[in-house]
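Before any comments, here is the structure.
With one protein chain withheld, the remaining protein chains of the complex are depicted in position.
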Amino acid sequence: MSGNTMGLLFTVTSFGESHGPAIGCVVDGCPPGLAISAEDIQQELDRRKPGTSRHVTQRREPDAVEILSGVYEGKTTGTPITLLIRNTDQRSKDYGNIADTFRPGHADYTYWHKYGVRDPRGGGRSSARETAVRVAAGAIAKKWLHERYGIVIRGHMTQIGHVEIPFKSWDVVNSNPFFAADEAVVPELEAYMDSIRKSLDSVGARLRVVAENVPVGWGEPVFDRLDADIAYAMMNINAVKGVEIGAGFASVSQRGSEHGDELTPQGFASNHAGGILGGISTGQDIEVSMAIKPTSSIAQPRRSIDRQGNPIVMETHGRHDPCVGIRATPIAEAMLALVLIDHALRHRAQCGDVVVDTPKIPGRID
Amino acid sequence: MSGNTMGLLFTVTSFGESHGPAIGCVVDGCPPGLAISAEDIQQELDRRKPGTSRHVTQRREPDAVEILSGVYEGKTTGTPITLLIRNTDQRSKDYGNIADTFRPGHADYTYWHKYGVRDPRGGGRSSARETAVRVAAGAIAKKWLHERYGIVIRGHMTQIGHVEIPFKSWDVVNSNPFFAADEAVVPELEAYMDSIRKSLDSVGARLRVVAENVPVGWGEPVFDRLDADIAYAMMNINAVKGVEIGAGFASVSQRGSEHGDELTPQGFASNHAGGILGGISTGQDIEVSMAIKPTSSIAQPRRSIDRQGNPIVMETHGRHDPCVGIRATPIAEAMLALVLIDHALRHRAQCGDVVVDTPKIPGRID
Amino acid sequence: MSGNTMGLLFTVTSFGESHGPAIGCVVDGCPPGLAISAEDIQQELDRRKPGTSRHVTQRREPDAVEILSGVYEGKTTGTPITLLIRNTDQRSKDYGNIADTFRPGHADYTYWHKYGVRDPRGGGRSSARETAVRVAAGAIAKKWLHERYGIVIRGHMTQIGHVEIPFKSWDVVNSNPFFAADEAVVPELEAYMDSIRKSLDSVGARLRVVAENVPVGWGEPVFDRLDADIAYAMMNINAVKGVEIGAGFASVSQRGSEHGDELTPQGFASNHAGGILGGISTGQDIEVSMAIKPTSSIAQPRRSIDRQGNPIVMETHGRHDPCVGIRATPIAEAMLALVLIDHALRHRAQCGDVVVDTPKIPGRID
Partner (left out) sequence: MSGNTMGLLFTVTSFGESHGPAIGCVVDGCPPGLAISAEDIQQELDRRKPGTSRHVTQRREPDAVEILSGVYEGKTTGTPITLLIRNTDQRSKDYGNIADTFRPGHADYTYWHKYGVRDPRGGGRSSARETAVRVAAGAIAKKWLHERYGIVIRGHMTQIGHVEIPFKSWDVVNSNPFFAADEAVVPELEAYMDSIRKSLDSVGARLRVVAENVPVGWGEPVFDRLDADIAYAMMNINAVKGVEIGAGFASVSQRGSEHGDELTPQGFASNHAGGILGGISTGQDIEVSMAIKPTSSIAQPRRSIDRQGNPIVMETHGRHDPCVGIRATPIAEAMLALVLIDHALRHRAQCGDVVVDTPKIPGRID
């Protein structure tokens, strides 16, 4: 009930505060027999890790993951897999002041009212640090989906502030600090981000995630639609304010004759649907796009109040990402993987034994 | 698992096919003692009903709801409330041909591959007719939220095709066929819709839903965030392709100094957050916007295939909405109500007895 | 949350009051393609039906089931199956008095305190009439389990009051009014039941349910153990006060050398485990036994109180079963079927693709 578990059949139960002893998660429902190692998971964690460039937070966490259970002799056993990341870089300081005030754009105010108590150290549970465990859990999901179905899940930034980033190639995405799919735009982005930092401000971003080779037939038809579960997953990422599937908001001004993807013996002729029709995957690429708000913690003075309701002025100094959206790419990939594996298992449960007289339609046109 | 139940504590289990004997739902978890009648529910259903103007489908369903259980002497008893709507206007015809083909933009193709079998009569379970039961269930949720917390949930269209519709006043929304909050734009919309119909085409739409008077503190902090559950709910509406909370996609190009809502002793100074911070309600208005794709069923010839994979050309004649988005307004309101009541009950379960030393901040500035 | 839905993957949502317009259920998660008809379901319902002998309630309900959704051309489509049973024999009378008092041994008192309101007509939702919908839902589960795995689920009475009923043969169970597996004891039971009725009293009963041909490997290892889910299911039947698996309470005084079932190349040498080890099926028969309390509604005067707390004396006249346990047999079979199909689907979800190097052990010795 309390919003720390995601999934129905493949579940991730997240725990831990930013500056407590540890963060981690319990991954349950993973099929047995999957080869998985701490290294497999670490690889994904390192893509999200802070301190990798001057454009992200300089907090230095090794984010070293330990597997506490569920893996024996290198393979999953079908029992819960526990992943633990000890917190190591909590700068000790007096949080007394922070505990008594509410940072604008932060969850301080809402946590306080919800629970009547909150752990203010480093944002506590609302810190983006918590998302590391989703990336770790997602690494397991990604591996299984790839081994069993050949599914590939990848993301890239499409816009930072007002700088749009064209898609050129997946090959360069992981070799620049912006998850940009076009290297030509990197110098502009670097200059832009430097200027944002200098102005003690932050910016929003937009990113896109794609899943290839998803079989036709995953997702439920009324609630728990595949697109609904994806929207849910993405909106569960800190700072996400909008989600689109396929044509998204562009479909508002489209005509039906333009939007509806025609079918041909060679496959669909377009993919405005984003790979999902009636809540169920079509076999085409799953296409997701999302908007991420600018970082709330900025060093400019901002009006706020304290717990007694008195007006104050806050400047949030510290090691904050000037654009939280950048490091969201591996998180969004992980979340998509978690949704897909859950629906893979659901499909297997209900429809696993149906023999379909499959029409000879390739799922997608290349 | 199979995607016909929504909610954790206040659940709606939807059932029925468009042209089967009936559609309906079981609403479980409703607090006892709420006064509710078939008339209360019918009122909401009538707002979504087909045949109310020339701009929506001419199918004539009375959509008369019957309460089968859970209400005694006009009050809910705490036991499951069953709402039944008999189908009456299924034109009998030969569906043999439709059963053998896949309409572009429809769920025919994905249902077939998922289940290996499908009920093709009038779209079966994928028909928008199913959404009537959500409106019915939402009427109960709306009433309880209003009686207990004074919550008001309202929606209106903000764009149809390329015609933007400004917000002038809630008062006129229910007195024009477009749920437009500005009567001045109605003639333009009528002419526009007539032209769309004449061109045998359809258009997309955008709409906005607002919940006022939601208390601070509802929603969960990691998964099941209030915004994530709203995104999930809206994306579960047929044809929705994008969802925004507060500033939404506009936040991509915003600065942190602009986006982050400052707090003052008189309340928040703005509402870019859309009433939700860290997944939890702030006490400000919940602001949701969504994109709806153009109706897939159009009378223009479209390329498709049959079950054997042979190319065919389809023209979908019949009584279809030229803009499915129009009738989505009451559905979106209902879905928002269903999310809110679920979180109201969750909050009461976990935090019901916490005495908060509430700061003297009004939830919102009027 | 509110206890009207059972199951995780194969769910049954029950609704309806004894003397309201109808009772029924929504069955969700059923694999598509199963041939099912109203007759298949009716057959099971008729086994539980009142009025079949003088030893059960004389209330005459046809209990005619209508399939409202989820079945097309005689086969399940994978969408929710709704089963409706209209109530027809509610004798109209003044319930005013009953509404103001609490019958001993009944749920009147607890419903009143839980909800602050209750539907007193014929026991409302707490009436055993509600169990008819479980039998209906169980009929679908039974059929699928049998067609796909050859599973056979059968029950019989093992004791009524102090009359023990030996097991002779399954063949006679359905041809006597007591679900006795030994015809020789039927005359004694008839005389016994007649004497109970004459003394205006009621008696308890014990029954046994067995599932044959359940594959090895179903059930979860920590929570949701197969035996735990069975105990849950059986204790959810009105009036059940105890549940045993395999040796049950006899295992208290057993030695380990006696209880632990040895394995041989030909199979297990005994079945004290009742077909379940560590929460997971062994491939042997699932063996369940349960205790059912005597009917609470008896015509003898009993002390009670009214809503104001004043002492009263109640005699409950009417058409009540002198031993509610008798008609519990088909209900217990249905509940076992519902547990098994849920675990069948769970197993398929998580472990469906594991290739086990199966040792050559037959699951059971015949």
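The chains carry the letters A, B and C, assigned in the order they are written, with residues numbered from 1 in each.
Criterion: a residue touches a chain if its C-beta (ideal position, glycine included) is under 8 Å from a C-beta of that chain, and two chains touch if they have at least 3 such contacts.
What you see is a predicted model, and the numbers here were worked out from it, not measured in a lab.
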Study note, to complete from the structure: Listed by label, the shown chains touching the absent chain are A, B, C
Revision key, fill the gap. The listed residue (C:L68, C:L83, C:A107 or C:M193) that touches the chain absent from the view is C:A107
Point to revise | Among A:T11, A:T57, A:S251 or A:T316, residue touching the chain not depicted | key: A:T11
Exercise for review: Can you list, in ascending order, the chain A residues touching the missing chain?
Suggested key: 1-2, 4-5, 8-9, 11, 13-17, 20-24, 26, 28-29, 32-33, 66, 68-70, 72, 75, 77-82, 114-119, 121, 124-125, 345
Review point. Since one chain has been left out of the picture, which residues of chain B touch it in the full complex?
Key: 8-9, 29-33, 78-79, 148, 221, 345-346, 348-354
Revision key, fill the gap. It is residues of chain C that touch the chain not shown, namely 1-6, 8-9, 14, 102, 104-107, 109-117, 125-126, 130, 159, 161-162, 196, 201-206, 216-225, 227-236, 238, 241-265, 269, 272-274, 276-283, 291-298, 300, 302-311, 346-347, 349-351, 354-361
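FYI, only the chains that are shown with their structure count from here on.
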Exercise for review: Find the geometric centre of each of chain B and chain C from their Cα atoms only, then give the gap between the two centres in Å, rounded to an integer.
Suggested key: 39
Review point. Just how far, in Å, is the C-alpha centre of chain C from the one of chain A?
Key: 45
Review point. Just how far, in Å, is the C-alpha centre of chain B from the one of chain A?
Key: 26
Practice item. Check each residue of chain B and list the ones that touch at least two other chains. Key: 1-2, 4-5, 8-9, 14, 114-117, 125
